[in-house]
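A single protein chain has been removed from this complex, and every other one stays in its place.
== chain A ==
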């Protein structure tokens, strides 16, 4: 990638940071109580929250990652786009019930009818923090790599006196400081506005690239696909499933079957994970009522759908316009495909300066994307630690509100510090699999607990706790024993494709994504836990929960006047 645009990139980063800092400081002045800090005062409109949901959801992994997978492996990257979108229908079904039944967190819904409050709350907090930290780690390691690429620092080179390695560490630390600042200072109000700005920027950036790349082919999608297939050197195969996922290995039916099961496992995790992601769930509570929550999910479906359709143009466009050799030379995983596409398209339009400008813009969008997603994750974790663990376990549900919010701010700092340390340690590892893992964990641990709490009469505390810990530990254990951690070796070079170096091999589980096994296991644990315990379900509370969830009677609403307590029960 070219040289002097990086000062422009750097400048645009700074502009974004300054604007969002301003908003955060404004939000701080308008954050008075727990409703403000955790739920933005429940005052966001449906469309606003829809933009923020989309902003929370469309991570850099999907923007840069999917474009990269499509650019290098063709059609298979599109699977992610489809799974990530279709998953929202499940969210649409659950959003109103959860909005009506809960207050700030998933645990509010899970513990509503549970007899053993503290255990359920603790389990929910453990799961929330685990899922969020894994997701966070993937984003932050990605941020380090992205920024050193954007600033054009290669090993051996330097920018403003920084080497590539130092730039990575510095970026991770700066991203960590920023996200902790957004959350501790701006709470849900500040974070939501950061998400909204980011969503608008990301949609605009993707739209510009899509229009420009399609214009190169006279707005004929078929021609662009043809050019991409030709440029890839794999002809029509490039436009079909099977180059990356579910690969058919000649003469090895077992391997072929495993590959296909792995593909299905990933697909299951993607479609079932979204509704259990803590940073998505905590966004359900930022609107005044269930109808606004439904509207916001509909907006999110529209935005996310249009965005993921455009990834198709970005990915195939990058292959056709930039070429695979150039993309793989920058980053073997293809994460820079969208950025290189931006430079090339800008160059066509306005020479090297045009290239620099468009690259700087898209780079800043990617940076904004990372910052917004990580703050959403930190906010969800700190909310759960403060509200669920501190408020309801340590303080038996009777903390002072100001005390709880102070703990939330402190937790944000702790979670942020943990994520920074982990990301610096893992900065040179390929941790892209963590995103799919986070989805698998959310689907295995959180989804069974949510669905059964809402719909199964007999479900009890033991079931919730067993389901969450079972699903969580099941997916973590399967991942540790999977080829992503050890034992996957490049057949040609003998180099390790796993997290651990070649030579260490304890992979007992053949699939790279645990979802296919761990999600049914999570449900099984939840059901078995319920049936094997002698605890009786609280019938009256179940009736209450269903009335409340379906009608919105007694749900937590936005306070009309300043200082008035929300009209909850």
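Here are some notes:
Here, a residue touches a chain if its C-beta (ideal position, glycine included) is under 8 Å from a C-beta of that chain, and two chains touch if they have at least 3 such contacts; residues count from 1.
Quick note on the criterion: contacts and distances are computed from a predicted model.
A chain of the complex is left out here; the name its UniProt entry carries, from "TonB-dependent receptor", "Clumping factor B", "ABC-type quaternary amine transporter" or "Response regulator", is "Clumping factor B".
Among A:12, A:27, A:79 or A:314, the one in contact with the hidden chain is A:79.
The hidden chain makes contact, of the residues A:36, A:56 or A:108, with A:108. Considering A:47, A:165, A:352 or A:552, the position touching the chain not shown turns out to be A:552 (whole complex).
Across the entire complex, the residue among A:280, A:301, A:449 or A:468 in touch with the chain not shown is A:301. Within the whole complex, the absent chain has one touching residue among A:216, A:234, A:260 or A:488, and that is A:260.
Where chain A meets the missing chain, the touching residues are 34, 75, 78-79, 81-83, 85-86, 88-90, 92-93, 96, 103, 108, 111-112, 117, 220-223, 225-226, 229, 236, 239-242, 246, 248, 260, 263-264, 267, 271, 291, 294, 297-298, 301-302, 305, 308-309, 387, 391, 397-401, 404, 455, 540, 543-544, 546-548, 550-554, 565-566, 568-569.
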